[in-house]
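Before I ask anything, here is the structure I am working with.
Note that this complex is displayed minus one protein chain, with the remaining chains in position.
Here is chain A:
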Amino acid sequence: MILGIARRTAIFLVSVLAASIAVFLFMAVLPGDPAQVALGINATPELIARTRAEFGTDRPLTTQYFDWIGGVLTGDFGRSYVTRDLIGPQLADRLGVTLWLVGAAMVIAVVIAVPLGSFAAVRHRKVSGTVISGASQLGVAVPAFLAGILLVQVFAVQWRLLPSGGWTPPNQDFGEFLRGLVLPALALGLVQGAVLTRYVRSAVLDTLREDYLRTARAKGLMPGQALVRHGLRNAAVPVVTVLGLQLTTLLIGAVVVERVFVLPGLGSMLLDAVAARDLLTVQGIVLVLVIAALLVNFLVDLLYTVIDPRLRRS
């Protein structure tokens, strides 16, 4: 068990290292000199040379890489070529917004999907089960931004209960922060919940057919008890897989909802940086995203071994 965790941790760290090199090289081979881009086409060669020296892009690639990655390890992602601001603090702020949004959305999705999906599986031959299946199918088809616009229409415009957009940091005014988070998290969470409901339903349905559930009934457990005590844990493995994938996708995928609700998230920052050809900022964001994806995979792997003893290495 301990050995397994150590092995996975090592794999994770090596992957992060490899990813950082890949991201750096990819940005380095892209055409377009950052100094040239920053100064425009009328800049003199002397000015460009001076700017290159200032950016450090005139040094050998290995020096640039170690300088960059050394900074990243201390939270210094360098200065933007375009705005000359420090990238690190802004990245941290943006990541925070996205993590709150995606985290809240995933909690909503799980809270919806686990009971609904299980119920739909248990009653799959009955009307109520079919209705839930149909409703989740419909939910899958609704894009999150449309859900967002509808929610704004009802809760912000007509009933004036919640703000239609904007962001208040939690340490500034926690009540206002929560009010602002509700609608975007719902827009994202409802749609992801609908997707997840389908996976929970099919995982639970598979589990219901297992012999050990019949054993549980033969012991004297009621059908619901048997499912909760013996079924859900076994159904959790495929659901955790999907949950991990959803989480990874949403870190960038939330950008659409971030735009609808005017939230300063990571996705918006990436789009803006790409549009401004702010290469060093793009490089920083992409690195953070790749690390986040690797981290989610790492955690999902660990969760597997917690859930299913057969996956533990002895």
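Just so it is clear, a contact is a pair of C-beta atoms (placed from the backbone, for glycine too) under 8 Å apart; a residue touches a chain by one contact, two chains touch by 3 or more; residues count from 1.
Basically, contacts and distances are computed from a predicted model.
**Student:** According to its UniProt entry, is the unseen chain "NADH dehydrogenase subunit M", "Serine/threonine-protein kinase RsbT", "Oligopeptide transport system permease protein OppB" or "PadR family transcriptional regulator"?
**Tutor:** The missing chain's protein name, per its UniProt entry, is "Oligopeptide transport system permease protein OppB".
**Student:** Which of A:A121, A:A194 or A:A216 sits in contact with the chain that's absent?
**Tutor:** Result: among the candidates, A:A216 touches the missing chain.
**Student:** Where does chain A touch the missing chain, residue by residue?
**Tutor:** 125, 210-212, 214-223, 229-230, 233-234, 307-310
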